[in-house]
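Of the protein chains in this complex, one is absent; all others appear in place.
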Amino acid sequence: MSTPDGPARVLVTGFEPFGGERTNPSWEAVRLLDAAPPPGTRLVTARLSCVFGTALAERREAIVRSDPDLVLCVGQAGGRPDLTVERVAVNVDDARIPDNAGRQPLDEPVVAGGPAAYFAALPVKACVAAARAAGVPASVSQTAGTFVCNHVFYGLSHLIATERPALRGGFVHVPYAPHQVAAVGAPSMAPRDMATGLAAILTAALGTTTDLHTVEGATH
Amino acid sequence: MSTPDGPARVLVTGFEPFGGERTNPSWEAVRLLDAAPPPGTRLVTARLSCVFGTALAERREAIVRSDPDLVLCVGQAGGRPDLTVERVAVNVDDARIPDNAGRQPLDEPVVAGGPAAYFAALPVKACVAAARAAGVPASVSQTAGTFVCNHVFYGLSHLIATERPALRGGFVHVPYAPHQVAAVGAPSMAPRDMATGLAAILTAALGTTTDLHTVEGATH
Amino acid sequence: MSTPDGPARVLVTGFEPFGGERTNPSWEAVRLLDAAPPPGTRLVTARLSCVFGTALAERREAIVRSDPDLVLCVGQAGGRPDLTVERVAVNVDDARIPDNAGRQPLDEPVVAGGPAAYFAALPVKACVAAARAAGVPASVSQTAGTFVCNHVFYGLSHLIATERPALRGGFVHVPYAPHQVAAVGAPSMAPRDMATGLAAILTAALGTTTDLHTVEGATH
Partner (left out) sequence: MSTPDGPARVLVTGFEPFGGERTNPSWEAVRLLDAAPPPGTRLVTARLSCVFGTALAERREAIVRSDPDLVLCVGQAGGRPDLTVERVAVNVDDARIPDNAGRQPLDEPVVAGGPAAYFAALPVKACVAAARAAGVPASVSQTAGTFVCNHVFYGLSHLIATERPALRGGFVHVPYAPHQVAAVGAPSMAPRDMATGLAAILTAALGTTTDLHTVEGATH
């Protein structure tokens, strides 16, 4: 997996807490991943603000700083039961709740004049298969929502398309951590399992040039 | 709502049954709508095959025949509890199950060389608000899936973008009808309520030039 | 279904709204049923308060007044997608929210010294089969909760067991009505379909002496 120039450089981002939560499992998982990175990789991590615009600037700065071969952005999708590798980023900011700076854009483009959507620059089905092979529940998702996660995903995809065609990258959503929903009755996943799944995804993304064509579509 | 040339011409399509079902509630709802069309409209309906490619040809033929001002395509989203007005059509055919001709495309474009996605040529939030005002549960959906429904939605959107810029149109998913899930334990909606909601959506689509900017986004 | 003495006397109860709702679909359904009662029945209806204790007194008074052969109590189970015929009433009041008089009993018996539970004095599987045959989604439920619905169900069952052994009766939960959840994204059912299902259940309950032994159990 290492390149001619040495280990693959990977930037992995998580988010700060939002929506009244005290932690964000995406950042818990990223830190666990960082403590035991997959062999052949050199990891850089960054914690992004849950703020429209600011998150994109922070992610851009992290890319400039680390000059990665691969960028994996990770965020919380409270209520989903498994890791979801996002297939498509959409050019819309349409916030259901205010972001951490109190802004709530409605029906605004992420990038004015940008295309309606980008497909992930990741072999999404190979990533899902790798997480499952590691025993971690995972699936392909057809929507990353319209909040800051999709915002960062679209921004990354636009950067790849317009400025860094050699860069690969995409977005993975993680469930709640158990401690967030101890009294709530929602699905959760242990952050250690998230990190195991992310390591498998990252390894698959680095090692796969052509995606699998497995059955992962949605009838609706 | 009628145009200077008379009542607005509207094409509404439903689907034939698929996935082992004996009926398709989208077609039940469209027939009920056709029996009592909203004032100021002249409705034409068409039942599309649940077959990749064929459905697009049938829909194109129906447009040529009826020369509509608005096209509303309707399909079944079994498991969803409400009418969902789709926001975005994606350029991918990725079938979870075979279509009614036994074909199961994986990761193929709907239109080779087409953009990754189109936003609906519909005021989706005004449509949702209108259905709700009529007492019918409705919401904006961020994904129409990757099966024949999305295929038809993308095909329609591409036609509008490339050949018929004056045409408006989009896609609405309906839940199961009650009789389909009498012994299943899944959400359903009475076809009469679907038709009421579709009439409200159609009227809103014809009468609205600028969409509402209400809070209908998704955090993920 | 009529008895030697004429049509079967049936008491059907619904509830007043609770939990901040403005209507209760159980009462909407009962009124529709009352407007078109099944042949061979003489219906009496009563709307019960959503208040511990008071609801039992009202139901007792309605029984004294109407001297029924069968009592069907109906309540709202918001979030369930189908009619659920309750199998078992439990001797506990354990309120998640205050009732309409502001009382919130915790872990109190419905009837001090009463048995832990009663099975419904209804052929629950025959009732479910009848609703389905009428095209209305239905299933057996293993729990009526621990709020006022279970309270009324247990109280009725205790009355039958201790005072009126010839009386039959039980409890049916109905989903939300569509207008309650137009903007919520929860399952619902048209009150007219609820009434159709209740008529089928009532007819089955009156005409069935031995229940069906169909597969309706739950693994958990």
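So that you can tell them apart, the chains are marked A, B and C in the order they are listed, and the count of residues begins at 1 in each.
By our rule, a residue touches a chain if its C-beta (ideal position, glycine included) is under 8 Å from a C-beta of that chain, and two chains touch if they have at least 3 such contacts.
Small disclaimer: the values here were computed from a predicted structure and weren't measured.
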- Chains shown that the absent chain touches, full complex: A, C
- Task: Give the residue, chosen from A:A138, A:V172 or A:A199, that touches the chain omitted from the document.
- Result: A:A138
- Task: Please pick, from C:A36, C:A57 or C:L106, the residue that touches the omitted chain in the full complex.
- Result: C:L106
- Note on the structure: Residues on chain C facing the left-out chain by the touch rule are 19, 75-80, 87-88, 90, 92, 94-97, 104, 106-107, 115-119, 125, 142-147, 149, 173, 211, 213-220
- Contact set of chain A toward the excluded chain (per top definition): 81-82, 131-132, 135-139, 178-179, 181-190, 192-193
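Note that in this section only the chains that are shown with their structure count from here on.
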- Message: Farthest chain from chain A, going by the mean of C-alpha atoms per chain?
- Response: C
- Message: Roughly how far is chain B from chain C, centre to centre by C-alpha average, rounded to an integer in Å?
- Response: 38
- Find every residue in chain B that makes contact with two or more other chains and list them. none
